[in-house]
Structure formats: C-alpha cells, structure tokens
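For this depiction, one protein chain was excluded, whereas all remaining protein chains were kept in their positions.
== chain A ==
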C-alpha cells in the first residue's frame, strides 16, 4: 500500500506535477497517462520547431521519468481507455493535467467557416498524428486574425525560408509543403491597439529578427490605438509602477520601434496591423472595418466603425483562442469557460486539476509551473487532513489497451533522433500512431 497518484497528461503541467509530488512526498508512486504513445504534450506538439531553446526542458523531464517512483502509460486515453470513476477508485489522488488544446473558437463572421485554425496548423507542422493536411501551394497572401503568441509562431514559421526550417524538427509532411510555398505577405490583425496586443515581447522580438522576413507596422493604425485610456494602461507618459504596466510599455516600445516601410529585399513581408475587425470573408478577399476603442482603462473594447475596406487574403487563419474539452462525462466541467471545475485546483473527492485544463490556455511555462505548485499545495493539505487513502497497485489488472512504457518511448525517441541525424534535422518525427507502437513495442 502506498500513496498512489495518477497524472493525466504528459505535457509541462503533467511533468511539473510529477516533480512536485516526488519533491513533497518522496515515497509516493506516480503513474502518468498520455493519450498519444509519445510524451511531452505541448512541448512536442505546441512549441514551434524553431524554438529549440524551450525544448531543453525535455532533458529535465526525462531525468525525472527515470526515477523508480514513476511509470508512464503512453497510448492510454483517459475517458476512453479508462474512466474517471475507475481512476478515482484505484488511486489515492488523480491530477488532471490534460491541457486545453482541443476545441477551437469559431470565427463568427460570414465566410468565417472557410478560415483555418492556427492551432491545427501548429499541430500539423509539429507532426501530430491524425491531422488535417494543409496545402499552401496557391497561397501568396495570408491573413491571421488575432495577435497572440500562436499567431506569432504561425507567421514566423509560414514566413521562414526552407533553409531556416530544414535543420529543425518540423514535420516532413509540412516541410514538403513549405518548400513549394509562394507566400509573400502576411497580415496579422488585431481588433485593438498596440497597447492591447496579445503577444509577449519575447515572441515579437524573435519574429522581428528572422532573416528574410520584413516586419512593419502602419503609423495611422498605431495612432488610432492610442486613446488616452490606452496611454494610461501602459503609463506611456509617466513611470510604470507595476509589472503589467512595465510589460505593456516594453511591448509598446518594441512595436513602436518597428519600421513603417518594408525592406524591399525581404522574401516575406509581415504587416502587424491594429484597430481592424474582420467583417466577412469571400474567396480571396477579407473585408475589414477600422475600429475605435471604447470603455474605461483596462476594459476597452474595439467597436467597428463604418469605414471598411478589402484586403487580398488567399488563406485566412484564425488564432482567436481555444479551450479544453470534457474528456470524461463524469469529470465536472464548465462548458462556458472550457475548463475543469475546481477550487484551488481541487475538483471533488480525490480529483485535482492543474495547468491549462484548469485555467484555459493562458500564460507561459512559468505560469503553468506556479499553477502546479498551487494545486499540489491543495493536495498536500488534503493529505495532512487524512482525506486521501493508501492504495494497492491495481492498474495493470484493469487496463486492457496496449500501452507504452517510458523505456519504450525512449526507443521511439532514439529512432527519431537517428532518422533526424541522417537527414540533418534535430529530429524526424513519426506522425503515425501505428508506427510509434510498432517501434516502441518491437
């Protein structure tokens, strides 16, 4: 008998959970369930191929996974292969860390259904199995609705030369499409102004430095966004006194420092546009309305004006957010928020939630880490109050589907790295579940 925990999901939230559990309870046992055969969730399928730096975290996770307290169950879909109530019976505690990258928000304009999801494009170029295939061979001009970090990633990857992408772990199916790309120009549209831009300064700076890409802003759109309330939001005219103002001001300064004209030698031109709301989309035209900001400081909304115009747009991408989905009918879920219902990370009984399944898709890896700490604090309090029970090891008697251990994943890992080495790539990702299982179980 031991304190046995199930962690659902093997992305950053799942592995930070493992780390926190082992640190707080060195004798506990942790089983991790992952829907795909291969681990690491958003690190593998969300982080852009040209963001090798943040993928360093895999080293740390791999070391953690080799500890004796831990077992990995790849290819086990919680909600299908094993359910909420069963997990709740056989484990002392269950921590749901299955993320949010599942359900897309719709673009609610006429023709919006013809737009492509940025999240799905990311999953496609990152090699997620069972993806829609994309073909950009007839695309010269792209429009992206939304200016968060996912929009930055997609614009950067779509705007990159094939020489730049070749050495990365970009999926080969995407690389082939990119090598025939005719994309020349990308518009990134924000409904509000530069002070309310959704990306982090780090991602914008990265985009601004990519060789071959020219990034510019339009002066009239910057000016239009600088309502007195906006200037106050970033304290543009005085001293920033808190972290939000500091971040807003630094982001605004970077946006405002971007050129107003394109470098004529650039291969791909990217326009970072503001104060524009999409109105409708037909064939290869996007109709937009200039917006005005209304409402009080920090709560300004973009209201479309009567001034409309058309932009060429062969491919419209929506990057306006997504949410989690209910993976099991008994897991308490807030459909409106798209998150698992919880208080301080506690769902009910011995069930907990953390990461984006708890908060929705917001923040960076540090945010997720702090969020995990909080959920685990809540769980530790429950242990202190004798609310969690010691349990025998019974998962292997119950689980009927084929699953992969961490050692078996490491065989796949080695295979992908070797194949990558032959092709001069950081990794050659396998994109078929059957092939993953074949190599892992061989």
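The rule is short, and it goes like this: a residue touches a chain if its C-beta (ideal position, glycine included) is under 8 Å from a C-beta of that chain, and two chains touch if they have at least 3 such contacts; residues count from 1.
Note that contacts and distances are computed from a predicted model.
As stated in its UniProt record, the chain not included in the shown complex is "2Fe-2S ferredoxin", which appears among "Cilia- and flagella-associated protein 36", "2Fe-2S ferredoxin", "DNA-directed RNA polymerase subunit alpha" or "Aldehyde dehydrogenase domain-containing protein". Contact with the chain not shown here comes from a single listed residue; of A:140, A:229, A:334 or A:419, that residue is A:334. Set against the missing chain, the residues A:170, A:302, A:315 or A:331 yield one that touches it, A:302.
Note that of A:17, A:92, A:287 or A:359, the residue touching the chain absent from this view is A:359. Of the listed positions A:196, A:227, A:324 or A:350, the one in contact with the omitted chain in the full complex is A:196. The missing chain lies against chain A, touching residues 12, 23, 51, 53-54, 56-57, 59-60, 191-192, 196, 200-202, 205, 243, 246-247, 250-251, 299, 301-302, 334, 336-337, 341-345, 358-360, 362-367, 369-371, 373-374, 377.
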